[in-house]
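A single protein chain has been removed from this complex, and every other one stays in its place.
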Amino acid sequence: MKDFLDLADLSDERLDTVLRLARELEARPVGDALRGRTVGLLFMNPSVRTLASMQAAVTQQGGQTFVVTPGSGSWKMETRSGAVMDGEAAEHVSEAIPVLAQYADLLGVRCFAEGRNLDHDLEDALIHTMARLCPKPFVNLESARAHPCQALADWKTLDDLAIPRKGGRFVLSWAWHPKALPYAVPSSALEMAARRGMDVTVLRPDGFALPAAVMDRAKAIATRSGGSIVETCDRELAMSGAHALYAKSWSSSAFYGQPAEEAALRAPLRNEWCVRESWFKPSLPDARFLHCLPVRRNIKVADEVLDGPRSVVIRQAGNRMHAQKALIIEMLGGNKT
Amino acid sequence: MKDFLDLADLSDERLDTVLRLARELEARPVGDALRGRTVGLLFMNPSVRTLASMQAAVTQQGGQTFVVTPGSGSWKMETRSGAVMDGEAAEHVSEAIPVLAQYADLLGVRCFAEGRNLDHDLEDALIHTMARLCPKPFVNLESARAHPCQALADWKTLDDLAIPRKGGRFVLSWAWHPKALPYAVPSSALEMAARRGMDVTVLRPDGFALPAAVMDRAKAIATRSGGSIVETCDRELAMSGAHALYAKSWSSSAFYGQPAEEAALRAPLRNEWCVRESWFKPSLPDARFLHCLPVRRNIKVADEVLDGPRSVVIRQAGNRMHAQKALIIEMLGGNKT
Partner (left out) sequence: MKDFLDLADLSDERLDTVLRLARELEARPVGDALRGRTVGLLFMNPSVRTLASMQAAVTQQGGQTFVVTPGSGSWKMETRSGAVMDGEAAEHVSEAIPVLAQYADLLGVRCFAEGRNLDHDLEDALIHTMARLCPKPFVNLESARAHPCQALADWKTLDDLAIPRKGGRFVLSWAWHPKALPYAVPSSALEMAARRGMDVTVLRPDGFALPAAVMDRAKAIATRSGGSIVETCDRELAMSGAHALYAKSWSSSAFYGQPAEEAALRAPLRNEWCVRESWFKPSLPDARFLHCLPVRRNIKVADEVLDGPRSVVIRQAGNRMHAQKALIIEMLGGNKT
């Protein structure tokens, strides 16, 4: 496996290997499995967890990292093929990626959706282009459509909490947010739960159904794994017997790239779609609350949930480091001595 | 000691240990006392010395670091409890601190005063909140009211120069600056000199007395250590027989959070309160000039002082690394192998 662009890039066997290694590394975090290895990190968008957990993952295993942040100390970068570069961007990823790859054994790249054209973003063409430009192993640190390192960490979190694969009830719920957000996290969370064989419900208001391309792919995964996917606007129904609620906001696909219209559709949902403790009445008593972070408190989720015993968001974030450490060791196949 | 939020967090015995270790590490800077250790650094405000000296301190002893800078490559962060996060901040420190703590053995955090409410800033509530949110050892890299790593370095600098503890005359002088600045450095320098048992004079213009809470606390420290604290507007008197002048600007407490009124009070003091060589006429001939840096040349201090033989500002900054190296080794108690 040269590239990890999507959870689907890991075969079942390799996924098991990575999850098992992640558990072992959680118990003994420091080692030299990456001695002599350099991991380059390119962030086209802001980051806290990914930035810190990737660096810690690599250096705790004896490797080293460098970070490049276009627009914050580094040149702004152009991504469009054939662009006539007379604007702000001084460098094209067609140079930046192969150049940085020469300084590293593996590159990790974050590049969010542009949010203008739905089909374009759902194709996730840019991260695939960057991976092709990179002759070294390549890890997606969140692209237009996928956040597979988050999906790995989420999977491990559900395992840690002994939430069942078969028969586990997983709710992916839309939540209000002041901006129209991309599909990367909901898409990856959905595919993760589907592949884990869970019974998944997508809970969202009218007008905020996930795009057909996202749902169809997740349903195909669920079919293979023996799980199921349904969607509904009925919170009571969705939460009934749930083991876990995963909250995330995403754009209305009908008004994708039309911020004013999208905001008008979203505006009246503000209070109704902030996750509160009352949402969990129909769930299992110890149902868990998950979120990829960062989260806007009292906008997407009330303090009472985040600060209460259901919330496992800190553990999810902790698992980012363990999962990425395992992934990179698996991808690089040991240290260089 | 889980947290180092203030010089007072170090007992006399531990302070001696840290200062002795800092001297040893100055002589042999490279080692492996932090092998396998990760130090996370969160900067809510700009930094040069702290950023560089913390990284060098940790990596020269075999450890590793990561840096997170909200607003510059990372999400802006909310700090207020109960906030409804519909503004610019995408992440709350209630998540960020425990998340980052999972990737590190120790966190260092910089978070300056807000400059709106005097009592609030003097309580230094935010850094205490962040330390409580952090299950790992925590170091204050400058908060609303304290800059204890600077105080450690300053103490070592005075020791290096053989400036006496008992009977040493230390002048903390206000200096002009284009902006109203917080009390962190003057407060920490004052407490450091008081605890060192020195005779301290606070020299400042009318209207720029340090807040009572700062003075009272420092006086109590002086009483315990056998030192003394007085304040005056009379430069001749203050500098008489002085061993050291420590310059710093700070806001008028009477107009705290009222920038226009504060600036009007400060404006006429501009030239008068720029430290010049002539200030040192009444002092001991080899009296030293100290400043925490960064310093605005020819505004707070004239080139003739900074570039002359009295200035020990570079040594102070050098001692940041030695002192922090010793502190972190003492806090983490050796390497992890």
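Letters A and B mark the chains as written, and numbering starts fresh at 1 in each.
The rule is simple: a contact is a pair of C-beta atoms (placed from the backbone, for glycine too) under 8 Å apart; a residue touches a chain by one contact, two chains touch by 3 or more.
Quick caveat, the model's predicted, so the values are computed rather than measured.
**Q** May I ask which residue of A:L7, A:A56 or A:A96 touches the chain that does not appear here?
**A** Counting the whole complex, the residue in contact with the absent chain is A:A96.
**Q** Taking the full complex into account, find the residue in B:R80, B:K166 or B:R297 that is in contact with the omitted chain.
**A** If we include the chain that is not displayed, B:R297 is the one touching it.
**Q** Considering the whole complex, not just the chains shown, which residues of subunit B touch the missing one?
**A** Touching the chain left out of view, subunit B contributes residues 30, 43, 46-49, 51-53, 55-56, 59-60, 67, 69, 72-73, 178, 293-299, 303, 306-307, 313-314, 317-318, 321.
**Q** What is the set of subunit A residues that contact the non-displayed chain in the whole complex?
**A** Output for subunit A: 36, 38, 40, 64, 66, 68, 70, 72-75, 78, 82-86, 90-92, 94-96, 98-100, 102-104, 336.
Following the convention adopted for this analysis, only the chains that are shown with their structure count from here on.
**Q** Round to the nearest whole Å and give the separation of the Cα centres of subunit A and subunit B.
**A** The separation of the two C-alpha centroids amounts to 39 Å.
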